[in-house]
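Worksheet: one structure, shown below.
One protein chain omitted, others in place.
Naming follows writing order (A and B), and every chain is counted from residue 1.
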Amino acid sequence: MKYLLVEDNVDLADAIAARIKFDGHTVDHAARIDEAVAFVQTNEYDLILLDIMLPDGDGRSFLRQHRATANTTPVIVLTARSQVSDRISLLDLGADDYLTKPFDHAELQARCRAVLRRNAGAAHSTLRLGDVEFDSVGGVLKVGGAVITLRNRELRLLELLMTARGQVFSKQKLVDRLFSYDDDVSENAIEVYIARLRKHLEGSAVQITTLRGLGYRLDHDR
Amino acid sequence: MRYLAVLIVALWPALLAAAEWEDHQTFGDTEASAPLRILSSTDTSFFAPIIAAFVARQPGVAVEYLVTGTADLDARFRDAPAAYDVVISSAMDLQLKLANDGFAAPLDMPEHPDRAQWHKRLFGFTTEPAAIVVNKELFADLPLPRSRQDLIEVLRANPERFTGKVGTYDVRDSGLGYLFATQDARSSETFWRLMEVMGRLDARLYCCSGEMIDDLATGRLAVAYNVLGSYAEARATEAGALTVILPSEFPTAMMRTALISRAAPQPEVAKAFLRHLIQMQAGGGDAGFPLPPLATSNDATGGTSISLDPALMTYLDRMKRQMFIQEWENAIVQQD
């Protein structure tokens, strides 16, 4: 998926971009409104992450402009303000959602997913591995044509494993990615979700292999 | 020289009567140490009922009633104001001058008519007209006069019948006579013509109403002018021949007045007596008031009451008096 990150703080932009890339997406970074406008005019984005306080103006004016051109790309505002009235006016101006800095990347992901799911016009990317079809945005898993509805954490775990198939994830890494930092979860909690996924994928060409002492890996029978 | 003569004439009655009183009576508690001394020109007979009623109401009070002529009364009182408590006189002018000169003490009588009091010091308590009194027997067939003019005509027409038979006050002697004469003269010239006519008829001159009425009753007089009607009425009942005529053109009426001496030895009793007098007067004849009470208005007698007014002092002026008496004498006396 392709993100446009509009953020004037270079350090923060780098950190967010790195984190998004880590998840396997592509990111363009604009530090100013005029840059952002240029990017939007020449590229198509699945999602725009917009900071409000920008050196050449208020992010809200970009938002207004953006909506005026009938561009349907959803926008999530990243704001450093927390005043209630701001939140309301942002939504009134056409932002799809907002997030107060600093934020949990997992929450950003969750909100992005919710926004994308709501945005009917967006093309859903579907991952296909043999008889397994996975729409990470819609959260729908098809195994041999049968539709299986996944819970959020199952979905995220599967997405993680599928986008980096063949790669080994330690339990630790998985906990980091699936749970909030304020949840006090033991690494064993991962085993529950692995077990659930294995049950969903039973009999398919895809399986989750346990590498003792190292972690898990998604394998695919050709 | 002339002034001296006038002075002697003026003071003559006073000098004459200085020693004794016309009448002198005491009422009430004779044991009382200090009687209320009333100096009066009114006959005791008229005042006795009033005083009797007073002493009856005020036990322990004695009243000494002293009677003299109006002019003498004035002189005596001016001489010794501290010797008397109440002064009663028919000579309104003299009384008013006493009050004006500060001899009277004030007394509040708000219910008493305003025209009958002056300066809260002098109080009128009767209305008594001056009258023409005739002896009908001596007039015989002659018509009784209704007015001064009638009188002049009847006198002129019958000098033989009236010579020596007409009488009036000697204004030189009588304060009241002087008052009546001056008021008459003020009102009409008829007065002087009447005086001249009477002078030609050898008029007899009197000091007091009482004597004039006596002479009328006995037939020594056929007609008397300016007699006090009240006295005449009183006598007319006993002497049937007397007729009292109020001149129809302008009856002159005087008020008998009373004042309290400012130097009164017994001011409180004096005030009580004056209140009693006024109160009795207000009741009129029904309440046993022996004198004609105040007329309710001037119209009641068909003429004018002499009003209590500082102008009453006009004819008391030395020069005015001198000139008036001169003229009067010219009219009535020097006809001899």
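Methods note: a residue touches a chain if its C-beta (ideal position, glycine included) is under 8 Å from a C-beta of that chain, and two chains touch if they have at least 3 such contacts.
Basically, contacts and distances are computed from a predicted model.
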(message) Leaving aside the chains you can see, what is the UniProt protein name of the one that's missing? Options: "histidine kinase", "Gluconate 2-dehydrogenase subunit 3 family protein", "Oxidoreductase" or "Septum site-determining protein MinD".
(response) "histidine kinase"
(request) Decide which residue listed in A:26, A:72, A:126 or A:152 touches the omitted chain of the complex. (result) A:152
(message) Can you tell me which of B:48, B:109, B:241 or B:313 touches the chain that was removed from the display?
(response) B:313
(message) Considering the whole complex, not just the chains shown, which residues of chain A touch the missing one?
(response) 9, 11-12, 15-16, 18-19, 22, 53, 78, 80-85, 88, 97, 100-107, 110-111, 113-114, 151-153, 170, 172-173, 176-177, 180-184
(message) On chain B, where is the contact patch with the chain that was removed from view?
(response) 99-102, 117-120, 186, 308-311, 313-314, 317-320, 323
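Simple rule for what comes next: only the chains that are shown with their structure count from here on.
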(message) Counting only Cα atoms for the centres, state how far chain A is from chain B in Å.
(response) 145
